[in-house]
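Removed: one protein chain of the complex. Kept in place: all other protein chains.
By written order: A and B. Residues from 1 in each chain.
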Amino acid sequence: MSSRRPRWGRGGLLLGALALFVGLSALAGLGLGAFEVGPGAVVEVLRAHLLPGGSTPSPIVDAVVWEIRVPRTILGLAVGAALATSGALFQGLFRNPLADPSLLGITLGAAAAVAIAVLGIGMLDVSHAPLGLTPEVLTATRPYMIPLAAFVGSLVTLLGVVALASGPGRLDVTTLLLAGIAVNAIAGAVTGFAIFLADDAQLRDLTFWTLGGLGGASWTVVIAVVPLLLAGLAFVPTLARRLDCLLLGETEAGHLGVRVEATKRSVVGVGALLVGVSVSAAGAIGFVGLVVPHLVRLLAGPGHRILLPASALLGAGGIVLADVLARTVVAPAELPIGVLTTLLGGPFFLWLLAGRRRGR
Amino acid sequence: MSLRAVNISVKLGARAVLCGVSLEVSPGELVAVVGPNGAGKTTLLRALAGDLAPASGGASLDGRSLRSWASLDLARRRAVLPQKPSLGASFTIREVVELGRFPHEDRGDDDSKAAARALATVGLGERADDPYTQLSGGEQQRVMVARVLAQLDAEHDEPRYLLLDEPTTALDLAWQHRLLRLTRELTSAGVGVLAVLHDLTLAATYADRVALLVDGRLEVVGETSAVLTETVIERVYGVRATIVEIAGSDLRLPLVIGGAPPPSSPARGANHRHNVEQVQPLETRV
Partner (left out) sequence: MKKIHNLGPIAVLISVAIAVVFTAGCSGSAGEERPAKSEQEREAKLRIVTLGGGATEVVYALGHGDTIVATDASSTYPEQAASRASLGYYRRVQAEGIIAQAPNLVIASDGSGPPAALAQLGEVGIRVVELPEVENLAQAKARITILAELLREEERGRALIAGIDEQLVKVERALSGRPRPRVLFIYARGGGTMLVAGQGTAAEALIGLAGGALAAPEHQGFRPLTAEAVIGARPDVILLTSGGLESMGGVEGVLGAPGVAATPAGAQRRIIAMDDLLLLSFGPRLAEAVTSLAKSLHPEVVS
């Protein structure tokens, strides 16, 4: 037994099982919804768009599958993978299994920016054409203001926190965490103030944004967002082994030949890209970044070569599955997906923890 | 060809913790660094590991300043065993040891074989799949030793160096000696070792040379028997010692008797209440 390498075998098995899970979730995402489409019709639509010479069953079925479900599923997969991966990255960097993107102030920074944007748009007197912008331009750009604000907000908070934590030539992780906590408090206060000022409609905008959702998915969004997320995710495997070494401590990792400062900056940068872009497209979907890597760690140990891809897969499948439920449970209305990710993930997580406590 | 500190001074704030220390570790020798608490032993080791930037002077490995080494190249040539390893993640023992293979992973060496060899060396080969976090302090230390062994397990012929910071602290008596014998095997294989040691007997037993640090200065460095004399030990540590010749070997080991320093000695921590006569050194003679 001792000559075998069960963790690797186990890891491979886990990745395979998770890939199956992602596949099934994607099938559910494409096949299920408020509008009834048979499985055959879904396949026909996909074939018509992906292969030459197909024909779609009807324009309406074609639109439901190709214009609504496909982009929504793709966005869900990408955002889920990105959020879970960024959680795993930050937990590795901080050597703290409770770390997640919100710990650095990124999520709340984005939320604060969104709150400001929501209020700002409300106060904007379109008829006065501020900044020389015509009412038409303002009306046309309004839908993109909130995602843009979220992205800018996450980027600005991250750069601020990193600048605070940067000494001469090195990034101090403890200061980074403390700065994140402070930024969180400030962003929370800004959001709280905005919520206090908001009228009912704005309040609801803020609340829905905070819970997140994939309702804004369209091919435009997919094309804008998914390549960025894929680029970020593609970079992640190169960090895996270095993060393993960092678990020994920064000095020890340095002795092993890890370029510690470069690694920390890469992790923070990639993590922020993944979170900022995800948040701008789908709002602040909670719990995924925290719990998914934790689940994987319970199943496969802390090694990042398994942890990172497995988290990406579990996050991707989990979000799509939660979105399917969000769309179908109260159809034709829709639940906020953040409610479902927490309701599904929370008890599952507790169950795993309980299992570990019993020494199963 | 050596790991060399040249005239290194290190300041922590305004305090000089290391003043103009020069020391060289050649391939195949074991240099023990000894000295009282706060003498700068660990600081010297960290300067030689490249962890801290000296205020003046510098460290070099095989003639090249540590700063000019690419981090991976350096990691293939020297390993460092930290004083207190902290690892909270629930890796298995094998996974921890395999971290030592990080600098070699792209080079086609057989990493898992190297890790297995290292684990067998520290007597944990059978427990490779146990979680690291559930080991005792001494066992964790052995795993970390295996990790640096795995890091130094390379096929290249260039000189390799090992820096050990109080490696025996968590180990029981048997393992203290096993570890240092292991270190001697490494030096026989051409590895240059610098070990910070508290136990003068261990230092005298295994080291080729001893460097004695006091208050950030290199008091004396040289052949073990030349450095660890009764006078020096009394002066530096403020304790009485006697040098014991081990029958049937060429070992001359300092035996600390404890007790009062001579009145002329300026050494710290002097304790005059002990009665030297109560100690019977001959009984302990082997």
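Criterion: a contact is a pair of C-beta atoms (placed from the backbone, for glycine too) under 8 Å apart; a residue touches a chain by one contact, two chains touch by 3 or more.
Given the structure is predicted, the values throughout are model-derived calculations rather than measurements.
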Query raised in the report: Out of A:Gly180, A:Gly232, A:Gly271 or A:Gly301, which is the one that touches the chain we can't see?
Result: A:Gly301
Query raised in the report: Of A:Gly188, A:Gly215, A:Gly249 or A:Gly269, which one is in contact with the hidden chain?
Result: A:Gly215
Report summary line: Across the whole complex, the chain not displayed is touched by subunit A residues 6-7, 10, 13-14, 17-18, 20-21, 24-25, 27-28, 31-36, 59-60, 63-64, 67-69, 122-123, 142-143, 196-197, 199-201, 203-205, 208, 213, 215-218, 220-221, 295, 298-299, 301, 314, 317-318, 321, 324-325, 327-334, 336, 348, 351-352, 355-356, 359-360
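Throughout what follows, only the chains that are shown with their structure count from here on.
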Query - Whole-Å gap between the CA centroids of subunit A and subunit B - result: 47
Query raised in the report: Where on subunit B is subunit A touching in the complex?
Result: 49-51, 71-76, 79-80, 82, 85-92, 94-96, 99-100, 102-103, 105, 112, 116, 125-126, 128-129, 151
Requested in this report: Enumerate the contact residues on subunit A facing subunit B in the complex.
Outcome: 1-3, 5-7, 95, 241-242, 244-245, 247-249, 251-252, 254-259, 297, 301-303
